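Beneath this line is the structure, given in structure tokens, with notes to follow.
For this depiction, one protein chain was excluded, whereas all remaining protein chains were kept in their positions.
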Amino acid sequence: MAELEVQIAGVSFKNPLIAASGTFGFGHEFQAFYPLSTLGGISCKGLTLEERPGNPPPRIAETPGGMLNSVGLQNPGVEHFIREDLPWLKRQGTGVIANIAGNTPEDYCAMAERLSEEPVDMIELNISCPNVKQGGAAFGTSCESAASITSAVRRHCKKPLMVKLSPNVADIGGIAAAVEDAGADAISMINTLTGMRIDIRTRRPILKNNTGGLSGPALLPVALRMVWQASSRVKIPIVGLGGISTWQDVVEMLLAGASAVQIGTVLFSDPYAPVKMLKGLETYLEENHVGSAAELTGRVRSW
Amino acid sequence: MAELEVQIAGVSFKNPLIAASGTFGFGHEFQAFYPLSTLGGISCKGLTLEERPGNPPPRIAETPGGMLNSVGLQNPGVEHFIREDLPWLKRQGTGVIANIAGNTPEDYCAMAERLSEEPVDMIELNISCPNVKQGGAAFGTSCESAASITSAVRRHCKKPLMVKLSPNVADIGGIAAAVEDAGADAISMINTLTGMRIDIRTRRPILKNNTGGLSGPALLPVALRMVWQASSRVKIPIVGLGGISTWQDVVEMLLAGASAVQIGTVLFSDPYAPVKMLKGLETYLEENHVGSAAELTGRVRSW
Amino acid sequence: MKPYDTFDCAVLQNRELAPGFFDLTVSCLQAAQTARAGQFAQLMVPGKTLRRPISICEIDRNQGTLRFVFGVRGGGTLQLSRLKAGDQVNLLAPLGNGFNLGDTSRRVLLAGGGIGVPPLLEAAKPFGKRAVLTAGFRSRDAVILKEDFEKLGCGVRIATDDGSFGHHGLVTDLVEDIPFDVVFACGPKPMLRAVAALAHRRGVPCFVSMEERMACGIGACLGCAIQLQGENGPYYGHVCKDGPVFPAETIVWEE
Partner (left out) sequence: MKPYDTFDCAVLQNRELAPGFFDLTVSCLQAAQTARAGQFAQLMVPGKTLRRPISICEIDRNQGTLRFVFGVRGGGTLQLSRLKAGDQVNLLAPLGNGFNLGDTSRRVLLAGGGIGVPPLLEAAKPFGKRAVLTAGFRSRDAVILKEDFEKLGCGVRIATDDGSFGHHGLVTDLVEDIPFDVVFACGPKPMLRAVAALAHRRGVPCFVSMEERMACGIGACLGCAIQLQGENGPYYGHVCKDGPVFPAETIVWEE
């Protein structure tokens, strides 16, 4: 049997399938389908220092091959997570990644420091959320701001630090290199592309927030390209995500340069998708006589 | 009957549906389906100063809700176009837009100058093609380079000048404003997002060029968002494109801020798509008592 | 027993009830055992990123079937309308809280608007003669399920927007002289608001079934937010998990 376990920045995940932040809540709802230990890990819903109400509805719009969301980081705050969700999550036998977002660098640092005392396996820095300092532009869209927030958090973070990159940029490779230099232990990519839909009956944007984040299969080729580009610029491991919905997509993402993957939007149409992917991946490894999932990482032979 | 004619930078198009560059060749192949005068206009396959062989195959890969191409501007060169295609095209009773791309600013300027003497209705500056100066980064991905190429061409161009923007950027509004300031008469947007697919059997990228441009429905929400953002930054008209495949998409794009639209990838699955869109648009205008297509432009009531 | 699960279900019947309204019955043994009135299912539509939430209209525990009645609104419901007996459809069900029917010896007012009427049918069953349906539709063409409620012994009063059937006017116009102890309502927001106000004036508990655009359907994505009245002011609850049925007084009708 092929080895599915992978190591990301010193943390071992029993398989390379991790639930993507914001699509899996804190795991409670999905245990109806299978034990959470089925997954390599869970990246929890994005946390902020204080509770956040999120954006007004509608928050969801469908797009061809994808969807938009403008949930806006609705969450109960980091303390509530530590008190109410984390103890339970830790008992589920899966890797736990805390995904954090802030309005200010100080917020990020405070959360990283607080979570460093708790039994989370990894901290994922979401630097691609809207509504942050710098006149609304996200930290994740320039090398300088991405590097500065990473190094600030690095100083407060005792856990392995994974930085989650935004795809709304011209040079993803540059940003990946910048966060590596600034001390990131791993990179996860990609977050959502910004999109919009309009209701032609009401002539209003479908989302009350006007725009939202595009996720789902439509995103896959962009995510693959970006992971491939970033992986040639950094040595730290990359967790690939964006539109993965079949086991073949998982294999593609690993080949492109990812050491593990995150699974998001597909869970909404098929909550069992990770179970099917795991099976497909195992069969692929065996049929192709590949000893371990880790051996696929970056093994695309580019032209 | 609602008025379908639209004006873009002083050029009138009998309806707002224009074939997108690279998806319609020089029109010859599509006259098998309907007279080209069905369309408001045709943006011809991208031209370069000299003939270009294009990239090696495979050049096409499918993606969920979209496709990648790496045709690489295969074209017979601007002189050949003027000699062999333009005279015929001018007789078809539709607007003719020459789409140009260059390796250097000088190339662009020379083509604009040359085409200014010919009976094309408009020149579309493709500043989002790969393989240009500046170490491989496209002109279209920074405000400075986009502005400088636009103003250089502006000085050599006697025709209405439309600049076609790349979506592979962090701040589309800034780039739109920069090309307006630099003298563009109109903007068309968006070109393709860069993407990749990998064949998991051969473990090679499907495209010989490794990466290619993502087009098709998957792109629609990104295009709508960018047109909406750009339209709040510029006064010049915007021709919207990217993933439009139904008449509803046409209406959405106009509402988002476009004065006309271009139709690309959908032509591959349904060459008759523009005919259907025209009919749907007319019905929508009538049922909603809108006197003209132009009245839809920018009429989304944002939240 | 899992609280909800995905099921590949055989379509037993799908017929057009009224122009643009479809009546779909599927075989779903497990969900039929646990489903309750007012709960919903997320129906998979091949090729679409998101499932479509549709209320359960009837539950037949013996046959192991679920009935859905839906209107064609866009591409997803159009595709669902084309399902034929023998086809398969994948359901995520049962979801949400449903109507808490409580003491079924009470007199219940069922207030429905258009495509909001279907979920009230299963709720009507235990009340029978003690239920009155007041339902509003666009026009005579769009009147659905009238006979189904009559068969249960319910009183039925219909209003249409254009007066082409029953009362010419609003659902709330029909209620004046009806006595009731509890209200279950489903329909457009303005109607629900008016019904809630009416129930409030009478001092009678009112439960409304709400709609919002959904992704997961199970409370994980936080997509289907709805503003609710909380102890410390308004907050965003979620239609799929906290609802779709809410006590009317918890709804913030205007944001």
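By letter and in written order, the chains are A, B and C; residue numbering begins at 1 in each of them.
Keep this in mind: contacts are C-beta pairs under 8 Å (C-beta built on N, C-alpha and C of every residue); 3 or more make two chains touch, one makes a residue touch a chain.
Note that this is a predicted model, so its numbers are computed, not measured.
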Which displayed chains the unshown chain touches: B, C
Of B:60, B:110, B:143 or B:290, the residue in touch with the unshown chain: B:60
Hidden partner chain, touching residue among B:24, B:247 or B:284: B:24
Among B:216, B:237 or B:257, residue touching the chain not depicted: B:216
In chain B, positions touching the absent partner: 22-25, 28-30, 32-33, 45, 53-63, 65-67, 69, 71, 74, 206, 216-217, 265, 267-272
Touch list for chain C against the chain that is not drawn: 46-47
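Keep this in mind: only the chains that are shown with their structure count from here on.
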Pairwise touch network: line, ring, star, complete, or other: line
Whole-Å gap between the CA centroids of chain A and chain B: 33
Averaged-CA centre spacing for the pair chain C and chain B, given as whole angstrom: 46
Residues of chain A engaged with two or more neighbouring chains: 61, 63, 65-66, 216-217
